[in-house]
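One protein chain omitted, others in place.
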Amino acid sequence: MKKRLATLAVAAVMAAGPVMADLVFPSLSYRTGPYAAGGIPFADGYADYFTLLNERDGGIGGVMTRVIECETAYNTEKGTECYERTKGEGALVYQPLSTGITYQLIPKTAADGIPLHTMGYGRTSAANGKVFSNVFNYPANYWDGASIAINYLLDQNGGDLSGKKIALVYHNSAYGKEPIRTLNELSNKHGYELLEIAVDHPGQEQKSQWLRIRRERPDYVLMWGWGVMNPVAIQEAANIGFPMENFIGVWWSGSENDVLPAGADADGYKALNMHNVGDDFPIFEDIQQYVVDTGKAAGAGDQIGTVLYNRGLYAAMLAAEAARTAQEIHGVGDITPAQMRDGMEALVMTEERMTELGMPNFGPEFSVSCENHGGSGQGKVQQWNASAGEWEILTDWITSDKEVIMPLVMEDSEAFAAENNIEMRCN
Amino acid sequence: MFYREAGDFKTSYVDDSQTFPISFDRYRYYFVLFVAFALLPFMVDDYWASQILGPFLVFSIAAIGLNILTGYCGQVSLGTGAFMAVGAYSCYKLMTGVDIWYPAVCDGSRILFFWCSGRAEYQIWFQLPEINILLSILLSGFITALVGVFFGLPSLRIKGFYLAVATLAAQFFLIWLFNSASWFYNFSATGQITAPDTFVAGVQVTGAETQPWALYMVCLVFAFGCAWMARNLTRGSIGRRWMAIRDMDIAAEIIGVNPLKAKLTAFAVSSFFIGIAGALFFAVVSGTAEAGDVFGIQTSFEILFMIIIGGLGSIFGSFAGAAFIVILPVALRVIGTEMFGWPSEIVEHFQFVIVGALIIMFLIVEPHGLARLWQLAKEKLRLWPFPY
Partner (left out) sequence: MPDQLLFGMEVALNGLMAGVLYALVALGFVLIYKASGIFNYAQGVMALFAALTLVGIMEGQVPFAHLINAIFGTKIHHLGTPIPEMLDPDVTIAYFNTEGAGWISWLLGGIGNFFIWPINNFDIVLALIFTVFVMIALAWAVQRFIFRHLVNQEPIILFMATIGLAYLLEGVGELMWGAEVKTLNVGLPRGIAEGVESVTEGWFGYGFFLSRLDIVAAVIAAVLVTALTLFSQYSKQGRALRAVADDHQAALSVGISLNFIWILVWSIAGFVALVAGVVWGASSGVQFSLSLIALKALPVLMLGGFTSIPGAIVGGLIIGVGEKLFDFLMNPIIGGATENWFAYVLALIFLIFRPQGLFGEKIIERV
């Protein structure tokens, strides 16, 4: 930890000492700005789960939880400001829901000893726990996502993709560029042709990109989009008459917000997911009873059961389970960030545990270890049913091609370790 | 009462033309320097250094840069964010060692010696050694100055709002360039640039382990140096030429000011400062950056706000404006969420409303900015307690 040169109180803002008798889960949310539509349901789900734990179980292991919500507007400067402001309150784990903020926080959290959980986003090579002691990205990462999509397509085509043409429509930012490397490697292996099509922020205008797709006639289109780019892409795909069932988005391009603006045209659009959809789980009854009916629901309370709400719920559940694991390991209720880290590293999610929590088959079964911070790397494919207005799960858990991904993870993380003089752990 | 010129006699021209001719002003200035250099480093903690004082000083430098161009030379620019990006990316390249690569295998087409549009395997040609961080920051200032002069060329023909919008060409083009040409981010998979750990005289100044006081001191030294330089430039003949161009360029040309030279020097000096600000912001304050995110058009507008609210054509105004724009949102959030306990999104929306309303109010009440208010206060103080 870093200290002041002299311990002089600078201002009243900083004078507020940490309240230690609770488990603090900061929520770096974005309910405003260009990506608010994605940020709102996630933040609601995250907050509601902890409210549920407090109301129903009296917190985790008898210690109340506290969610500090800090608005980032998907802006890295505001995000780091949130981090610096809230870290002193005993924050246990950060989930910034933004690749840009994640990159800012990776070195900072390492210096401060606070774990960072980037569920399906952020720096993919953080899956290598040997290098990234404080960063976790279970249950799956972007490279898994790319591989899951290709595996799904392989499955659709009887195991052969040679001669096929696959287009990747991506957000021209750190986030969108993530899968390119993996898709290139996979194209060497499976013999498909990859077409990279960049869309600049914000992606309001994609006419030329989709005209290009219409010209080049790819067999499949994959999408790495976020924000307004998603609905526009889906609408444009419908406009050029691209078959929706051959259009697959990553898990950040597969929420209700993305398909609803296109109306019936979006029917059949597919997306990956790392957890289950819908509100047909026992936990939603508890949420109704303890959170909604008591008037404690976060936000407007109208997001319950949407894809991104479930993702927030899932993220909160994983954090809470890690905290519980940490409490068991260290035998204390009021854990520190370092203990939380140990808990995350020892996290085991089983079907029994998820059923106990009222979320049977909600996410994949996986376990985290010192070497592997990336979980099982499994995902599902879901499809939008426009007439019913809901996502339908098409497949069981699809596992990614670890043969291709692990060398990439190793290469990237080892390069990072060499650059930053990090010693390998877990030996 | 105590603030007056009476009895403050000057016996030489040097004394008479100093920056702060009134002794009270001078002592106040020394006092501020004393607090900034000798007291604050011992007080800052992580939050204050990296979130408040660091950004404040860095944006002050950028605001001084823009103020030279807009406030002194009258050329409105909306490309400040991109010029900061130029500074940041040049600093990154310099501190990691500029490399000249050659795509040995290039699947796409080859546009430049280092840039391949498709998949490529690169072969190193030569690589400069890594350059000391402070020197890198300075050099990035010079590189940005060159880029600034290039994008300043249209100002010789285009004026007013047309120029303002034309500078947006620089804004969007440069950001796109840094986002697409992988050479600029050393071919990393994601396009993020991350400052490696560097040390000056054994003290770490970049990287996550940097002590707050080191971060603060680096920013402060650069901010002080830039402000001092800017102040003296604007007091000299070059500053007068800029102001002549600002007030009326045709008239200035007739009395013998070369508009080409004056405008381009303004662009060069302004971009130099902005480049330093960008390099500092990336390397020292934030540690990582992505072009489209931190150096976007939003940043350009914020810096423009700073100089308008602070006061056009005033160095003090640049500092005041930067302080206002950096601190106001943070203060509003702290007040809203922590003192009143409102939901964070309502606070955020209110923040937009309040910032917008304050800007409008400022423009209505005092279009010449905080610097003018400061000046008025000083004039009042001079007469106090016996105003006529």
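Some observations on this one:
Should a chain be cited, it is by its letter among A and B, assigned in written order, with residues numbered from 1 in that chain.
Criterion: contacts are C-beta pairs under 8 Å (C-beta built on N, C-alpha and C of every residue); 3 or more make two chains touch, one makes a residue touch a chain.
No experiment lies behind these values; they were computed from the predicted model shown.
Set against the missing chain, the residues B:A36, B:V149, B:I346 or B:L381 yield one that touches it, B:I346. In the complete complex, the hidden chain is touched by one of B:W125, B:Y162 or B:W384, namely B:Y162. Touch with the chain omitted from the figure is made, among A:L23, A:I40, A:V291 or A:L347, by A:I40.
On the side of chain B, touch with the chain left out of the figure occurs at residues 70, 76, 108-109, 111, 117, 154, 157-162, 164-166, 168-169, 171-173, 175-176, 179-180, 248, 250-251, 254, 297, 301, 304-305, 308, 342-343, 345-346, 349-360, 363-364, 367.
Counting over the whole complex, chain A has residues 31-34, 36-37, 40, 172, 196-200, 202-205, 207-209, 211-212, 214-215, 227-228, 231-232, 235, 238-241, 257, 260-263, 265, 295, 300-302 touching the chain that is not drawn.
Going forward, only the chains that are shown with their structure count from here on.
Chain centres here are Cα means. That of chain A falls 35 Å from that of chain B. Residues 2-6, 8, 10-11, 13-14, 16, 29, 31-32, 40, 69-71, 73, 75-78, 80-81, 84-85, 88, 99-100, 103-104, 107-108, 110-111, 123-124, 172-175, 177-178, 180-181, 184, 198, 200-201, 299, 412, 419-421 of chain A are the ones touching chain B in the complex. Across the complex, chain B meets chain A through its residues 41-48, 50-51, 55, 119, 176, 179-180, 189-192, 194, 196-197, 207-209, 211-213, 286-288, 290, 292-294, 329-330, 333-334, 337-338, 343-345, 347-349, 352.
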